[in-house]
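Here it is, the structure, as structure tokens.
As you look at this complex, bear in mind that one protein chain is not there, while each of the others sits in place.
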Amino acid sequence: MSYLVDVATLARKDLRLELRARDTVPAMLLFVVSALVIFHFALPEESSGPAAVGLLWIAILFTALLGLGRAFMAEREQGLLDGLVLAPCDRSAIWLGKTLSTLVFLLLVEAIALPAFALFFDGSRIGPAAIAGVLLADLGIATVGTLLAAMASASRARELLLPLLFLPVVIPLLVGGVGAAVEPDPARYLGFLGLYDLIFAILSWASFEYVVTE
Amino acid sequence: MSTWSRNNGALALSAAATCLLVGGTALAFLWVPQDADQGFSQKIFYLHVPVALTAYACFAWGAWKAWRLLSRRQDRYDLESYTAVHMGIIFGVLTLVTGSIWAKISWGVWWTWSERQLVLFLILFLFYSAYFMLRYSVAPGPARANMSAVYALFGVVLIPVSFLAIRLAGTLLHPNPVINRDGPQMSASMFGVFCVCLAGMLALAAALYRTELTGKRLDARLRELRELLA
Partner (left out) sequence: MTSAEKYVTAAYLVFLAVVLVYVVIFATKVSRLDRELAELTALAKGTGGRQPAAKPPVRECGPVEGAAERPVREADQGKGSGETGRFPQLPGGPGATSARQPGNSPEGERLG
């Protein structure tokens, strides 16, 4: 039970920090709305509706990248990660706490992004299946992204490295998400997203310890 | 590991690779009957598929060594894992190039998204290229070794997941079923020659892996020596 308490403490810490600093989430919000506007100008006139959904997903992915890039910044810059690692909690609790806070940020941003998309583009595309796809993919993005952000933050070129690590791994999420939104039979895609989440959550949870220790 | 294997492994493997590959290619061009449907262009199958399977094998070997690193925490596995992934990338690029040539022969285009193996290799290429980026931008040490190992493990898990995703995406992007490239059946002789070529390619990868590993180890030891003397 103390494991869950640790996780909750860590997640609360991140949320509280964000509440006070208010820098990551507003930046992500502004980015996603700007991206949607750019996509309107980028799409030729007679583009298909599904293409716009694809662009929504690109916006979500890159907004997530923006948020993840800041995920471990404070910890690395101020040496807090060493302190956390030395703390008598399971290292994977750090991962889980950070994943939960990232998930909350993503959900907050998408709560604005999806209505914005419905406004700028074709709102009928955002049905329950699409939303379920977004939620499931958020899980995948948060779990894998947190692990990769921890890796990237240890390197010299952290802002450059994170997209390179992140994008190939989330291609399946993109396929699942767009498929769930566009296809008439979304069950397969949602099932696939769930499978991805399960596999990579377990993998990330188990291997986070090795990423932050030596 | 016996000393014979350590001393002569690379030699034995390269000898085996030479025999198998030369023999296999000779068989493919001179002996095996030509495929009824695809004609001469099917011969590329004896090169492309062994290269692709060898690339998978290299990535799997790299992940195995990565697992050993994380479970045993012995330094040498880092170098071995890195070398295996390096080999995998080389064979991966070869797969993409030969696959692209095959696509040109079969469908007249250099690239097609409906060719699942090629798309999978493209994703893997991106993924493992990032592996090298990761290694280059982190200072050498146990931290880098651990991170590379975790990333290599992610890679092999990604292979089947990506394949599933590509299959799903295939129905998304191309509602019509994909052209079945491999042909309905392979005759026994074709399969036999394919196996010879596959064995040769694996032996080649193993020989290159050994030589590369020896070279890297020598490099590391010389650097250590230099630090001790200077």
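Should a chain be cited, it is by its letter among A and B, assigned in written order, with residues numbered from 1 in that chain.
Methods note: a contact is a pair of C-beta atoms (placed from the backbone, for glycine too) under 8 Å apart; a residue touches a chain by one contact, two chains touch by 3 or more.
Since we're looking at a predicted model, the values are computed, not measured.
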- request: From the touch rule at the top of the page, work out which displayed chains the omitted chain touches.
  value: B
Contact with the hidden chain (one of B:12, B:60, B:105 or B:186): B:105
Task: Among B:47, B:84 or B:149, single out the residue that touches the unshown chain.
output: B:47
- request: List the residues of subunit B that touch the chain left out of this view.
  value: 25, 39-41, 43-44, 47-48, 51, 90, 93-94, 97-98, 101-102, 104-105, 204, 208, 211-212, 215, 218-219, 222, 225-226, 229-230
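Criterion: only the chains that are shown with their structure count from here on.
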- line: For the pair subunit A and subunit B, the C-alpha centroid-to-centroid distance in angstrom is 31
- request: Give every residue of subunit B touching subunit A within the complex, in rising order.
  value: 70, 123-124, 126-127, 129-130, 133-134, 137-139, 141-143, 146-147, 149-151, 153-154, 157-158, 161-162, 164-166, 168-169, 171-172
Message: Give the list of subunit A residues in touch with subunit B in this complex.
response: 144, 147, 151, 154-157, 160-161, 164-165, 167-169, 171-172, 175-176, 178-179, 182-183, 188-189, 192, 195-196, 199-200, 203, 207, 210-211, 213-214
